[in-house]
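So that we are looking at the same thing, I have put the structure below in structure tokens.
Every protein chain but one is kept in place in this view of the complex.
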Amino acid sequence: MRDLWSAVPRRGRVILVVWIALLIGAPAVLDRYLISIFILIFYFAYVGQAWNLMMGFAGQLSLGHALYAGLGGYVAAMLWFYFGIGPWLGVFAGIAVAVAFGAAIGWLGFRFGIEGVYFALLTIAFAEFTRIAFDNMAFTGGAGGLFLLYDAQRSHEWWNLRGGPLLFYYLGLALAVGAAILTAWLSRSRIGYQWLAVREDQQAALALGIDAFRVKMIAVLISSGMTAIGGVLLAFYYNNLFPAQAFDIGRSIEIILAPVIGGLGTIFGPIVGAFILTPLGEGLIALTAILGINAPGAKAVFYGLTLMAIISLRPDGVWPWLRKMLRLEETDS
Amino acid sequence: MTALLAIEGVTKRFRGVLAVDDVTLAVPEGSIFAVIGPNGAGKTTLFNTIAGVFAPDGGTISFAGNRIDKLPSNQICVRGIARTFQVVRPFPALSVEENVLVGALLRRRDIRAARERVHALLERLDLFDKRRQRAANLTLPDRKRLEVARALATEPRLLLLDEVMAGLRPTETDRMVATLRQINRDSGLTIVLIEHVMRAVMALASRVLVLDHGTAIAEGAPEAIVRDPAVVQSYLGAETL
Partner (left out) sequence: MNLAIVANVVIQGVLTGLVYGLMALGLSVIFGVVRVVNFAHGEFAVVAMYAAYLLFVTLGLDPIVALLPIAAAFFLIGYVLQTVLINRFVGRAEHEQFILLVGLAIVIVNGLLMIFGPDARPTNLSYSFDSYAIGPLFVDKARVYAAVGALVVAAALFGFFRYTATGTAIRACADNLTGAAVVGLDIRRLYALTFGLGLACVGAAGALMVPIADASPLLSQAFTLLAFTIVIIGGLGSMAGALVGGVAIGVSEALASFFTAPSMKSMFSFALLVAVLVLRPHGLMGRRT
């Protein structure tokens, strides 16, 4: 850990400490609405980081990541709903199921040499298949959705993730920070370098003794497991789940927005991306409301244009550019 | 001395094209062995077969007494055979140091220990000053040296070099020759090299195999090979050397 900290340039350390201190103290001055925005930011920073591990480091394009979030959420929610098993236990089941699916996708993809856009389509196929399956299964609530009833008398049970937004705010913050630390640690570890090698040139990596299959698989397993945890958070925050939302490709795309715009393969990319996108999106909704434009698709149009702009002008993402502006060059990614 | 690498009757076909036809050779440990021949003779295919990129259609390949012909390429490296590519393949987004580090991490799990080995190798191959440069920004001779350094980082017993001198000027060639000879002498590393640059072949190899159209047409000491009429006919031409 000390290693990681010393790798951050001094200016960066100051910024980090200040930023985290601000985030910890912020709820004292923020209203409920803003806190909910932050929860979303933390969520997207977190799952974006999880996706970033698989794509930015191991180079595997997953466009069906909502599958893992959905599975995590549903499994934990169903355990709570049917058996009263708390989410701190349920999350493990959620992780297990998500990881199993990830393993299946990884095995199919890597064993049979499915790469690039074909692999991406494979991930989409799995997510869509699951969405339709959940739509049609009664015990998951079907298309009508699964609702975790809000019980005012139990609203203080933080161990069951029953609580106000503050609970989810700090959980989200902890997850986002934890994910960043994990990514930083992994990127400097043996497997981190092996991931990069496989991403850059798999044949050359094989020639250096790297077991590409195993290495890629590990990336998928970690990524899917991490994402599942995010799904549990959301499920217990919103208290409802719908297959059309949980597994939708739109969700998968939302997950990749932050890391792509922030900066693939970097540690702070997903965080920067989330901090840019979510407030801008909400800001746009507010703007259209003020202007009196009732346009249900306006926010999405904006996201689409932003995506196109960033990938055309700054394909490496905002963070590398920002980093240079702030003169915070790191030695590695 | 028993052969470190023993290739018996290896054949490799690509949809009707017989790229490697019943090739047999034995490479003694600690020696430097060269494979030469005209373009399309099957040299790189032979290498790829040894390195596990594809399995031979016939014949056997043994390394240190164990059969390796059915192993995948990463396993081959684990067993102790490292290779370079004819067209160099550095990891472009990584620095020189990181490139070699990837190789070193095969045998050394601890990053710090691996890094030490990396620095030693970079010094040896004269890349230490450029260690933080991105591999994509290197000149060709530097990339060649990087490729060799990276392969050496995996601590192989046998190194396969595929036209490592190609594109190097004579002074750079001499430098590479000197480095390879020194490594071979110091650590006993066995080297098999595909080469067109006869200057390097003559300077390094103790034994030469000549391939043409997939078959071995001559094998022997370099001085004998360059005078062999079949070799002169098919590859060298009458006015060489």
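By written order: A and B. Residues from 1 in each chain.
One rule holds for everything that comes next: a contact is a pair of C-beta atoms (placed from the backbone, for glycine too) under 8 Å apart; a residue touches a chain by one contact, two chains touch by 3 or more.
Bear in mind that the values here come from a model prediction, so they are computed numbers and not experimental data.
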Which displayed chains make contact with the chain that has been left out?
A
Which of A:4, A:100, A:286 or A:308 touches the chain that is not shown?
A:308
Among A:7, A:61 or A:85, contact with the omitted chain is made only by A:61
Could you tell me which of A:25, A:116 or A:283 touches the chain that is not displayed?
A:116
Give me the chain A residues in contact with the hidden chain, please.
55, 61, 63, 108, 112-114, 116-118, 120-122, 124-126, 128-129, 132-133, 135-136, 143, 249-250, 253, 256, 260, 264, 295-298, 300-301, 303-308, 311-312, 315
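Please note the rule applied: only the chains that are shown with their structure count from here on.
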So, what's the distance in Å between the C-alpha centres of chain B and chain A?
44
Can you check the complex and tell me which residues of chain A touch chain B?
188-190, 193-194, 196-197, 200-201, 203-212, 331-332
Chain A-facing residues of chain B, complex
51, 53, 72-74, 77-78, 82-83, 85, 89-94, 98, 101-103, 105-106, 109, 111, 114, 132, 150-151, 153-154
